[in-house]
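Only a single protein chain was left out; the remaining protein chains are all shown in position.
Up next, subunit A:
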Amino acid sequence: MIFAVLIPLIIACFIPLLSKLKEKIHTGIFVLFVPLSIFLYFVQFLGRDFNPIRHTYNWIPSLGINFDFYLDGLSLLFALLISGIGALVVLYSIFYLSKQERLGSFYVYLLMFMTAMLGVVLSDNIFVLYTFWELTSISSFLLIGYWHFKERSRYGALKSMLITIFGGLSMFGGFILLWVVTGTTSIQEMINQVDVILDSSYLPLILGFILLGAFTKSAQFPFHIWLPDAMEAPTPVSAYLHSATMVKAGLFLIARFSSIFSGSEWFFIVVSLVGIITLCWGSYMAVRQTDLKAILAFSTISQLGMIMAMLGFGTTAAVFAAIFHILNHATFKGSLFMVAGIIDHETGTRDIRKLGGLITFLPITATLALFGTFSMAAVPLPFLNGFYSKELFFDATLHLDSTTFLAQAIPYLAVFGSIFTFVYSMYFFFGVFTGPKQLDKLPKKPHEAPIGMLLSPIVLVAGVILIGLFPNIVNAPFLLHAAQAVNPEVEFHKVAFWHGFNTPLKMSLIVIAIGIILFVTRKKWSKVYTILPGKLSLNKVYDQIVEKLDVISGAITRSYMTGSLKNYMSIILATTLIVSFVFMFITNGFTLEYDYLADVTILEVSVVIIMIIAAVATIFTNHNIAAILVLGVVGYGVAILFVVYRAPDIALTQFVIETVTVALFLLCFYHLPKLRKSTDSAGTKMTNLFISVGFGALMTMVAISAHSSNWFESISDYFVETSYKLGGGHNIVNVILVDMRGLDTLFEIAVLGIAALAIIGLIKLKKDKGAQ
């Protein structure tokens, strides 16, 4: 199974090479085999009464992060959608994208998305799922921005990424909390621990974070604003990512976790409410759009809201209807997007105000659109799959487990939203294909699309009709397993066209009756949009937030990135100081041990006192020679201490080096400006004093603590014992330097050599006058 997930990514590595041949063979032809073979792989599981299959491949076992692929009914449904629609979309794109486009990048992004999306639906490990989840956001970003020379594309790409990644991160927070509470990274094992999660005090946070992730990804109100702007992507991408697969990742997540969260009453309230608001708002706004793809975008938002609401209901009927509608929506909406792409391709515009009467020019496309829109509008005909799931939806709204006010309002809201669904569906079809012809407004003379471009929507519309005629062929082998994976209590029940003259049918008829009236009179009531939304615009809120974030973060950065190295130093040191002291205080790290201390002698103390005086004097002296002399005093003092403490080698070295350094200082001081009195303000002086004294105190405390605590055996004895045996030398320090740590010393010499070269360069080289 890992192969099925990763094969798109592997093939993507070869696409740049294959795209070199694009003049001869369209790159899409190579790509087509990838989703096709994945589809065939997953088809073999269809219809079998299978137990969930699990494959594990280790990745980071110590953290419990592994590729745990888990195939049950729900993931099978999505895997088939991803690979099946994927194959059709690639086929369509071969005719949609001309060979002048950057085909290589397009198919690399698309294949990357395919891997990511398959990974999302097949991963049982929450952290792997999260990784794939973000990868879908990134590939979506790249695909929306595919025509990156267009300003709107870049805006849409950024918007979609900011919103979905914001949700993704919050979902990640929810996952971490789930992991903390349950101690496992596997979703299936979490489902076994439902009680632990429901009793946890973190439950509101977990629920909130994960729902936020799902709502942003599935474009639920008020996060839906990214989806209309994502329509700047090439149409195959819109059909694939932004209608059939990626935007359903949120639904998938809710479905996956619903057997955990449905125990919480907030789950019903929040998910149903957000879903039903999205349904109404999306369909209401769709009627107002003029761009064909924008109509479809708002329509997708509304349909996603409807499925979301059904998942929120959580009843067996609702879950089954939700799963059914996920499949149906993919068929009719996918075909409609491709129809919109064909119209755009053949007429040069997607503006519905310029279109009209195209049925005579594009008869096949018109037929496809007819089936697509009527199925979307849920017209009660026995060969339209949209009607079945819509009726199951109405049925589900009438049989809720809850008796709250919300539960009683839901059927009315459902009808309200569906009326507008009917209106925009009719608007889409009749606005484009009937009415007066306006050929002079079209950039191109319209004609029917090539057969290759029609092939994919034909397959999808065939799916619409086939499911419409025989709904039960997908029911038992396919949908039932998927629904049972969400709610194990779902039982087989036959989907039928005629249930008698019952309430759901009446609701459908009301929708159609009012829908027709509203459609015919739509010019008269369109003023309502100036009241709601009127000037209220969520897009403006988003733009404001992004702009403010930009300004504020710029201001914050500028406040400390002043260009003054001294300020940087102060910030770094002060932070180190605070963190170290706090940590020392928390861990009780300071220890003081008197047992092993060496005796105090007058000689040592007097040397130390002289050194301290000299060190402090470096601050106060304002004379070059005086400064070098007191610095020399410190250096020689160190050397004397080395002598006292039985370190003859380093004492000698220190004497030599100190002498050379003093000579060097004297040389340079001759050329450097005189030391001046500090002109800092009293406040700056105090800050400097505070930082330096604090740092000194910290080092003293660290030294004392390190000396006093005996946590580890010293490794020094090893050198004493083996110095002669291994190194053949009596001077242990020398043996360590040239033998035991010979490479270290070699590099040290290299460092000195480089420093010497740099010094020569700095002194000798003159600035090249000609160069800038």
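Worth pointing out:
As a convention for this text, a residue touches a chain if its C-beta (ideal position, glycine included) is under 8 Å from a C-beta of that chain, and two chains touch if they have at least 3 such contacts; residues count from 1.
In this section, contacts and distances are computed from a predicted model.
Protein name for the hidden chain, per its UniProt entry and selected from "Probable septum site-determining protein MinC", "Na(+)/H(+) antiporter subunit C", "Response regulator" or "Sugar ABC transporter permease": "Na(+)/H(+) antiporter subunit C".
Within the whole complex, the absent chain has one touching residue among A:Pro443, A:Gly500, A:Gly534 or A:Gly563, and that is A:Gly563. Remark: the omitted chain is touched by one listed residue; of A:Leu198, A:Val605, A:Ile625 or A:Leu726 this is A:Val605. Where subunit A meets the omitted chain, the residues involved are 562-566, 569-570, 573, 596-601, 604-605, 608, 611-612, 615-616, 618-619, 624, 627, 631, 634-635, 638, 641-642, 644-650, 653-654, 657, 660-661, 664-665, 668-669, 671-673, 675-676, 678-680, 688-689, 691-693, 695-701, 703-704, 706-707, 714-716, 719-720, 723-724, 730-733, 736-737, 741, 744-745, 748, 751-752, 755-756, 758-759, 762-763, 767.
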